[in-house]
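== chain A ==
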Amino acid sequence: MAKGRRLLGWAGILLFSGAASFYGIQAQGEKEPLKAAETERPDLIKIDTLAAYQKLELPPVTFSHDKHTKALRQDKQDCTTCHLVENGKLSLDYMHRKNTRAAALKEIYHANCIRCHMEMAAAGKKTGPPDGLCRDCHNAQPQIAAARLDAGLNQVSHFRHTDPKLVPADQNGKDNCSRCHHEYDAKAKKTFYAQGKEGTCRYCHLAKEKEGVKSLEQAAHLQCVQCHLDLDKRGVKDHGPYDCAGCHGAAAQARVARKNREWVAALPNKEVPRLKRGQPDAVLITHDPKWEEDRPGKPLLMDPVAFDHQAHEKYNDNCRVCHHASMEACEKCHTLIGAKDGEFINFAQAMHSLSSRASCLGCHSGQQAAANCAGCHKYISKSCRPEDASCRQCHLLSAETAIPGGATPSQICALKPPQKTALAEALLQARNLNPGTYALEDLPETVKIKALANRFQPSEFSHRKHLAALLKGIKGNTLAEYFHRDPGAICQGCHHYSPPAKEPPRCSNCHSGENLLARESNRPALLAALHRQCMNCHADMRLEKPAATACSECHQEKKK
Partner candidate 1 sequence: MENQFYTLHDFLVYTKFAAYILMGLTLLGFLGFWLFLTGRDEDKEIH
Partner candidate 2 sequence: MLRRTFLGLLGAAGVGAALGKPARAAGNQHFTGYPESFGVLFDATRCIGCRSCEAGCNKVNELPPPPEPFDDLSVLKVKRRTHSWTYTVVNRYDIPGAPGPVFKKWQCNHCLEPACASSCFVRAFTKTSQGAVTWDGTVCVGCRYCMIACPFEIPTFEFNEPLTPRIMKCTLCYPLITSGKLTVPGCVGACPVEALVYGKRRDLLRIAHERFHDFPGRYLNHIYGEHEMGGTNWLYLAGVPFRALGMREDLGVVPAPELTSGALAGVPLVAAAWPVLLTGIYAISKRKDKIARQETAQAVARAVAQTQAEAEGKLKKAMTKAEAEKKAAIEREVKKALEEAAKPQSREGE
């Protein structure tokens, strides 16, 4: 019987464990996932310094930097409470220098953070978790998520920084470029200013620290934040931000943008002056003459492209957009057949690659995503086809260049730089930017579309109005104006897949009348072709009305 009791006991345990797991797991199963959207802060820092040394025992600490700076400011303390000062600059680390041992680090963080919290608490001030509550800081599922926007200077901000009233001029007194821009002398292990060699920080300061060159993050914070702090100390009113949200917060960036606009509006001719770095106004893009010398008797026969460097400076926020790796000319790295420096992307690819924003075509096709353009261009194949029509838009026939008597590509390629520049300027001057189209009176005012005549009355398509709308979208956009010069180019959006003509083929010439079996082609039947042409264009040009499902807006019900 005793045995039996024990067995019974076992059975009981079985059942109990079953029940226990049931409730325990039920409880666990119903854990709510945290909603990041609610509390997103730009000043969130994940403190996992120890991770570089060892496996973390507890989850990293989620640290709100601005909260702390604010609290300290109210407490009449400053950055030095937490950051040591190394040769006049605040260290980015928390109360320690480089190469501190792991054990010490741990101690530094715990001792100082907790001490401060305790003191504040003792002083009856609102503060962070005290000793003992590890998980309050080492929180595996923090309720706040980092929402840090990239900070940086755009054209306007950069130019504002060049104002000596803000940033004092340097020793040579002319300007203040040297305050930020510098080169590194590897031998002397020091930085120096090289006039006319200024580039963007990112050329040297990469995402990660490399061969002693600080990472962009370190450089930016050491340079910008320090400077802003000093300005503030010197009592300059318009010092820049030095809290996280000031640069990385959405609100602050919006504020800066507004300020920039006002600032530009206040400028003499309402636009930001060009950078003073000796860059050309116009460039005649040809092959590097060396390439032809390398292959005697085999000229490359590529017609030149006149490139409006000055205009493109306006279109882009900074030089990096095109000069992605250095301020050098493209052909320096992107050689005829490609070289290691250019990652073996040859000259042609560098100019024409659709996948890169740094290439001409890549950037231009990117522009086509704008609402004004997308209606047509989203459905026009972007792959560059070897048609004179498109190539000749940029590659002007050498023979027709302004050189008296014409010239061959090789001759143009061999011109001296100043001559090239002059030629480029001349060619740009000669360009006409008026979008040409057929005389409106030759085009139908409206078109009756009877495709759905069986169900609806024919719908009136206001042909000229649509054309006008498209032209309006082009107006003032040099890129668009230049590329829509040829008559009929603009018509291609709707009258596609057939050469431009004043009287293009009818839709029904290609689109079968009724919804037939899908066989070889992906070509829609008339019904769908018309609907999709209209609906997609309206959708892509962000025209709310008429809604795609509002039949009656385009079709009147047939009267019985």
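Regarding selection, all candidates are chains of the complex that A comes from, given by their letters.
Definition applied: a contact is a pair of C-beta atoms (placed from the backbone, for glycine too) under 8 Å apart; a residue touches a chain by one contact, two chains touch by 3 or more; residues count from 1.
Remember, predicted model here, so these are calculated numbers, not experimental data.
Within this complex, chain A is touched by candidate 2 out of 1 or 2. Residues 514-520, 522, 524-525, 527-528, 531-532, 535, 539, 548-549, 551 of chain A are the ones touching candidate 2 in the complex.
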